[in-house]
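The complex appears here minus one protein chain, its other protein chains still in place.
Up next, chain A:
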Amino acid sequence: MTTTERPIVLPGDTIPPHLIPSSTTKPLRLGPGLRHVPPSDIVPVVAGQLITNHQKNSMWVEYNNNRYLPTPGDLIIAQITRSGPDFYYCLLSPYTPHATLPHLSFESATKKTRPQLLPGSLVYARVILANKHMDPEIECVSQSTGKSDGLGELKGGMVFDVSLQFARRLLMSRSREEGKVEVLELLGEEGLAFEIAVGRNGKIWVGGEDVKVVVAVGRALRETDEAGLGVEEQRRLVRRLVKGMK
């Protein structure tokens, strides 16, 4: 079987054995969307595309749902709702329990020099702890190195809502080939100056000097996501938006 076969699976389907990568040296790793039923069954629990990676000996399901479930290691954009004695309480998605962000979890922060964040401000953070029994915890500084790596408060700009799948495609390391998302590169090629922070919880922050540029970038992202545009259509969309801006 070719390694590029990617069938659509539904919850409870049986996976044909020839698709499961087998390797004697590395253990098989299951990603999101698959569950191991002992002794030897692998069952998908969501509907989506089954992806297998034979080099790393892993398999997972690519799916799109509307509710973001926090997973450790994810980069997200959180909104601060209030400040407690030691933590900030933040929301990752509306109408969910609050996540906690320690006051000192910023780069080179001590009790006297920590950043004072107002309710309603946005931070780019990483999820440390997330399971279904406890409220999630996030941090704005890497535990091991003590550096923020671009995390922290997002000042100014505007945040746009997109679907979770689109955010994942943008965060892929090779978004042009794998995710088929070129919009940001195309907008940059047209000479627009802006910065981007992509949150896995379906929020994208766009910052820039010019209001029109930020609005154009936001519209490009939203329309690519909602209409499911291919690469050629993205090119046309970008050209139309830039012309409309002038």
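Convention: a residue touches a chain if its C-beta (ideal position, glycine included) is under 8 Å from a C-beta of that chain, and two chains touch if they have at least 3 such contacts; residues count from 1.
Following the convention adopted for this analysis, contacts and distances are computed from a predicted model.
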Hidden chain of the complex, named as in its UniProt record, picked from "ETFB lysine methyltransferase", "Dolichyl-phosphate-mannose--protein mannosyltransferase", "Exosome complex component RRP45" or "Protein phosphatase 2, regulatory subunit A, beta a": "Exosome complex component RRP45"
Selected residue (touches chain absent from view) among A:L164, A:V214 or A:L229: A:V214
Residues from chain A at the interface with the omitted partner, ascending: 79, 81, 91, 94-95, 118, 120-122, 154-159, 205, 211-212, 214-215, 218-219, 244
